[in-house]
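Only one protein chain is missing from this complex, and each of the others stays in its spot.
Now for chain A:
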């Protein structure tokens, strides 16, 4: 029993659920809840991205492109063409997954910087298309998005809802939705990591040649995880579009891609809970530092620099390592 509690799946998931349940009671206003939802959205994207970057060791600098594609397809299909938002979300995820599959084959043959460049290019192309095709996407001025709805029941952050006799604001319902999705995403990611696919991916990360020698079809697994992480990004792009109600091409931009990859590296590559911490910090930090005004970027850069110099493995793995020191060194598996 104790052993089971220590495992990342049971112990970690229940700890995460506890935090997510307690959190709304400690927040005093709708703004803080709004930030919590944004943390959640970013966290789910990076949990997916971490499968690719942290476990398979393949860098993608284009994930914001997938997120933007999901967001814009949802916005356009549900707004301009009147599709049901859920159907639009699923259709967008299938299209993004399909694109990732088609593109993933050739570009995942590249290694190191070349792979980064190729994914970077893909992300930038998506951003340019969104920027220039203004008859469809509204161009740089952005696009208004319909609220999420299911069978005629719309979930707008601005309405009041009654669930089981309790009155909840739309933002609170969104929080419940995103929090449940986060737990689900973590559970899914942990299962993938523990499956034969996950073991194959870690073998690829260790040494691609060695993995091939022992019979792992490396190309197959790399494309698979690329598609999975792209679908994570697309679904969250769609949801975040419905939540915020307004999107601009920034969501698909290069800077957003960098932000996502920074969350992974800062929180701890190959640590599912670590990257959540990365998302928490990178979304919250600008809010906390906003009071410093012009020194905001300076402080932000300094924090990132110091973390990367003194904690090259990322925040969570390094912290756990420190806590475990008297006993033994944490293996990367434990940190997962």
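Criterion: contacts are C-beta pairs under 8 Å (C-beta built on N, C-alpha and C of every residue); 3 or more make two chains touch, one makes a residue touch a chain; residues count from 1.
We adopt the following convention: contacts and distances are computed from a predicted model.
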| item | value |
| --- | --- |
| Name of the absent chain as recorded in UniProt (options "Branched-chain amino acid transport system substrate-binding protein", "Sodium/proline symporter", "Response regulator" or "Spore germination protein IB") | "Branched-chain amino acid transport system substrate-binding protein" |
| Residue in contact with the excluded chain [from A:173, A:190 or A:316] | A:316 |
| Hidden partner chain, touching residue among A:110, A:129, A:155 or A:284 | A:284 |
| Where the unshown chain meets chain A, residue by residue | 5-6, 8, 11-12, 14-16, 18-19, 23, 26-32, 34-35, 38, 132, 134, 139-142, 144, 158, 244-248, 250-251, 273, 277, 280-281, 284, 286-288, 290, 293, 296-297, 316, 319-320, 323, 334 |
